[in-house]
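All protein chains of the complex are present and in place, except for one that has been dropped.
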Amino acid sequence: MKKIIFIVAAIIVGAMVVGAVDSIRPFGEPGASPMDDYFIASALKDRSSENVVTSIVFDYRGFDTIGEAAVLFTALCAITALFREGRKKL
Amino acid sequence: MIGNAPFFVVGVLFLMGLVSLFLSKNLIKIAIAISIIGSAVNIFLVSLGYRAGGTIPVHFLAGEGSTMVLPTPQAMTLTAIVIALATTALLLSLIMLVWRHYGTLDIDEIRRLRG
Amino acid sequence: MNNMLHVVVLALLVLSAFFALWFKDLISSVISLAAFSVMTALEFYILQAPDVAIAEAAIGAGLSTTIYIIAIRACGKVKKSDGGDGR
Amino acid sequence: MNWNEHFPALLLIIPLFGAFLAPVCSLGGKMARNILLVAASFLTLVVAFLLWRSVLANGIQYYVMGGENFRLALPSGMALPVRIILEVDAFSAFMALCGSIAAFAGALFSVNYMNRFSGQSRFTSLYLLLATGMLGMMITGDLFNFFIFIEISSIASFGLIAFWRDKPSAIEASLKYTLVSQVGSMLILIAAGSLYGKYNALNMAAIGSSLTMGTMEKLALVFLVGSLAMKCGAFPMHMWLPDAYAEAPTGVTCLLVAVSQASLYGLMRVCFSIYGVAMGSTFVPWMIIIFGLASMFFGVSMAVVQHDIKRLMGYHSVSQVGYMLLGLGVGLLVLGDARGMADFGFTAIKGGVFHVFNYTMYKALLFLTAGALYYATGKKDLNEMGGLARRMPYTTFMFVIAAAAISGLPPFNGFVSKLLIYESSFAVHPSLAVVALLTSVLTLASFVKVFQTAFLGPEKNNLLHVQEVPPAMLLGMVVLTAAILGATLFPSWTLSNLVEPAARALVDQSGYIGAIVGGGM
Amino acid sequence: MGKVYTGFGYWDVGAWILFFAVAAFYILWLRSQGRSDYKKGTAQDEIYWSGNEVPEDGADLTVPASSAYWGFRKALEPFYKGLLGMHTGLPADVVGYYVLTVAVLAVFVLLV
Partner (left out) sequence: MRPLSVVVRTGCDLFAWFLIVFGANVIIHGDVTPGGGFQGGAVAATFITLLLVAYGGKKVFSWVRPGIFNGMLIFGLMAFFLLGLMGFPNSFFYNFIAVPHEVVQATGHGVIPPSGTIALMDIAVGIEVAGALSIIVLSMFRGIRLFREGPMEEESGHDR
């Protein structure tokens, strides 16, 4: 009974996700995109980086990347802490 | 023309993952469901950046004067992929330890903490 | 042509995700998940995102699958020695 | 170079660098690692304090990550910011101050508390990363960056909750939190992506300046509110919270309290600064109020019947979060209405913000005293404790102060914030205040139970060897006790200097947006 | 010093501290009026337990924490039955209530 309610709720949330995603704008037509046009224009001009994505990852949004390296480091710390060599009982 | 098909597929994948969180009993299947939800979100982000007729956001390969697809969602997706990998690895480690302690992967039997 | 390919990839995405969730056998499920990752990478490539496609192919299809298989192997072990396997 | 202006970046750099340094430092032995833990959290506290001072003096501070100049929010010819911007207004600075006090106390406490366990180098890293994630959530001004800091803090908390991996219950608590938190994070990411797709901006102020309500915005609001309310433990989604709080090592629980406040901060930032008056309907404020009432009442009624001390306190966390949701929800209800805001709305927000401070302090202190009991006796079950007041006088003293503060007994700071919330929510509807009062009574009842069974009564035979905890742990508790007593004895100073600027910054949506976009509102 | 205005009244911590000081003084005075012929260690000091024998070790007599507020729990039994039945501790339920809440919120926000 409870499970059926949850599944119905999940279907509703999934439908809402479809709705939200669908109502943003038509696929392939971003309309005005000032931020991305700025990146595309200035990545090569100011930074001499041919690859715009890399210049975003490491320069324009570099702080995201260090956060992301920190996420990887966090997961590593957590996993190694979970599988650590335990101290034997004193 | 394919219309909004990628967005629709994203929603369908999300729905499938979310529903099978409740339908499947095995913890590893639940980890797979969470992976699929994460991939759905990644596809959503990348398809947000697609511009009809756009080229790869690399000046070297795109050539002069061509319109490129939006690069920001791709940068976001790179981050999101690594985050998804990190959480998947941690979730599977936890599942291994659950198996070690409880001797089962049935999600309905992991209920030592209640009330 | 490109649209055709796109539709096929999208259909295969849904199909492989469905199989990854539907199979009872865990190993088949994980292999379906790897196929799903490859399809995702292909989809990224079609959407003109080769950076993401490389990352998804390496991480989703390579590392993630290995981690899943390690976890499945680990979770099979105690069962054999605990269950009435001749002992 | 003027270091004053770099404080927003330094606040994140110091704990992050400490976390990266921990594996190197642990080659130098236990002492070096402990010094690193305490020094990094102390430096963070100092920077948070200085940042708060400078924000009070100079108004909103922002910091452009990676720009030619950290003040250059808008590059030439752009209407919207393109880089990641840390934006610190008085509310963020206030939250960061609360969080870093809790982090410092927890670090001092953990030095001795974790001494007997293995894997301390990883513990140090994870602790500092958790603090980084919390502070980052509090001071970032970028939606995707907010998501990343949520992920840092949640992954660090998964690891830390399961840190005692030889206890099955710890693994189970961590697994539950992981499952629910991953689904929540994905919904947050979908919301952030949808907002990006429509407005082509990720900066919160930039999105707020051009937001108009539509179907997508409504759903994004729902996803953000639902997920962040889950992260701070509102009622129907709170079930991971008592498990996680009870099973984590105690120094970590002290920080997890602050992390849940960071989620509350995110909720408030979304509701007040991004959506604000554009929200239109009063449904979401009412929903937050209902979340608050339900969390308060059901949380505390679950707490009354618990007998595991940390689990009891975990359910109290649920109920205390309800107070803040109630106060801030009442404020959100009258956000567009100037008269209602002057009448009772601003008082409610002041009460909610003051309660954030009080809650962080006394709940962290309560968890630390519970941890001290666990350290001294090795037991978490109240049935097996008794008569510890003679053995552990300092702990008892601090427990009494914290318990009186959380129950809202009159001279203490908990009473002041609850009074503000009661009186302002009474103006909306009397029944809100009635539920809040009833919750306060039940809180007192359950803490009387804890005090009576753990500290009073005859000494149990198996607890005769118990001693007072070591001085570093006591010092960690004293920091929080001093904060509580300070807020108790000088309530008007605290309100006018600490709380009121924060509350004013929270309701000032155009100020938050204008600082970045430059009068674009 | 220190008045906090709530919009309906005010709160003054100084007055309360003054009140507590006066109350403490009164209580101490009241205590000093007690019987002066009380002596420690005599028969006056013995516990009277309704005529029953007083056990040697008092530790076993404490009310355990899980039995505290027994009557309260008994009186509200249906309420607690429902509430404890909700906290099953199953991981699927933890996720399920979250998804349910988001669904309810979404439906209402879209309708209202």
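In this document, chain identifiers A, B, C, D and E correspond to the written order of the chains, with residue numbering beginning at 1 in each.
Heads up, the rule we're going with is that a residue touches a chain if its C-beta (ideal position, glycine included) is under 8 Å from a C-beta of that chain, and two chains touch if they have at least 3 such contacts.
Values in this document were obtained by computation on a predicted structure and should not be read as measured data.
Undergrad: Using the touch definition from the header, name the shown chains in contact with the chain that isn't displayed.
TA: It touches the following shown chains in the full complex: A, B, C, D.
Undergrad: Could you tell me which of B:Ala33, B:Ile56 or B:Val69 touches the chain that is not displayed?
TA: Of the listed residues, the one touching the omitted chain is B:Ile56.
Undergrad: Footprint of the hidden chain on chain D, which residues?
TA: Touching the chain left out of view, chain D contributes residues 1, 6, 9, 13, 16-17, 20, 23-24, 63-70, 115-118, 164-167, 376-378.
Undergrad: May I ask you to list the residues on chain C that touch the chain which is not drawn?
TA: 50-51, 54-55, 58-59, 62-63, 66-67, 70-71, 73-74, 77-78
Undergrad: For review purposes, identify every residue of chain B that touches the missing chain, sorted by number.
TA: Touching the missing chain: residues 56, 58, 60-61, 78, 81-82, 85, 89, 92-93, 96-97, 99-101.
FYI, only the chains that are shown with their structure count from here on.
Undergrad: What chains touch chain D and also chain E?
TA: Looking at chain E and chain D together, the chains touching each of them are A, B.
Undergrad: So which has more C-beta pairs touching, A-C or B-C?
TA: B-C
Undergrad: Which chain has its C-alpha centroid at the greatest distance from the C-alpha centroid of chain D?
TA: C
Undergrad: Give, as an integer number of Å, the spacing between the C-alpha centres of chain E and chain A.
TA: Once rounded, the distance between the two centres reads 46 Å.
Undergrad: Based only on mean CA positions, could you tell me how far chain B sits from chain E in angstrom?
TA: 47
Undergrad: Report the inter-centroid distance (CA atoms only) between chain B and chain D in whole Å.
TA: Using C-alpha averages as centres, the distance is 28 Å.
Undergrad: Any chance you could list the residues of chain D touching two or more other chains?
TA: Residues 144, 148, 151, 155, 158-159, 162, 165, 175-176, 179, 183, 187, 190, 197, 202, 215, 219, 222-223, 243, 305 of chain D each touch two or more of the other chains.
Undergrad: Mind pulling the residue numbers of chain E that touch at least two other chains?
TA: Residues 84, 87, 89, 91-93, 95-96, 99-100, 102, 106, 110.
Undergrad: Which chains are in touch, pair by pair?
TA: Every touching chain pair, ordered by label, is A-B, A-C, A-D, A-E, B-C, B-D, B-E, D-E.
Undergrad: How about chain A: which of its residues touch chain B in the complex?
TA: Going through chain A, the ones touching chain B are 3, 6-7, 10-11, 13-15, 17-19, 21-22, 24, 26-30, 33, 35-36, 39-40, 43-44, 50-53, 56-57, 61, 64-65, 67-68, 71-72, 74-75, 78-79, 82-83.
Undergrad: Okay, in this complex, where on chain D does chain B touch?
TA: Touch list, chain D to chain B: 144, 148, 151, 155, 158-159, 162, 165, 168-169, 171-176, 178-179, 182-183, 186, 189-190, 193, 196-197, 202, 243, 246-247, 305-306.
Undergrad: Which residues, counting only chain B, touch chain D once they are in their complex?
TA: Residues 14, 18, 21, 27, 30, 34, 37-38, 41, 44-45, 48, 72-73, 76, 79-80, 83, 86-87, 90-91, 94-95, 97-98, 101-102, 110-113, 115.
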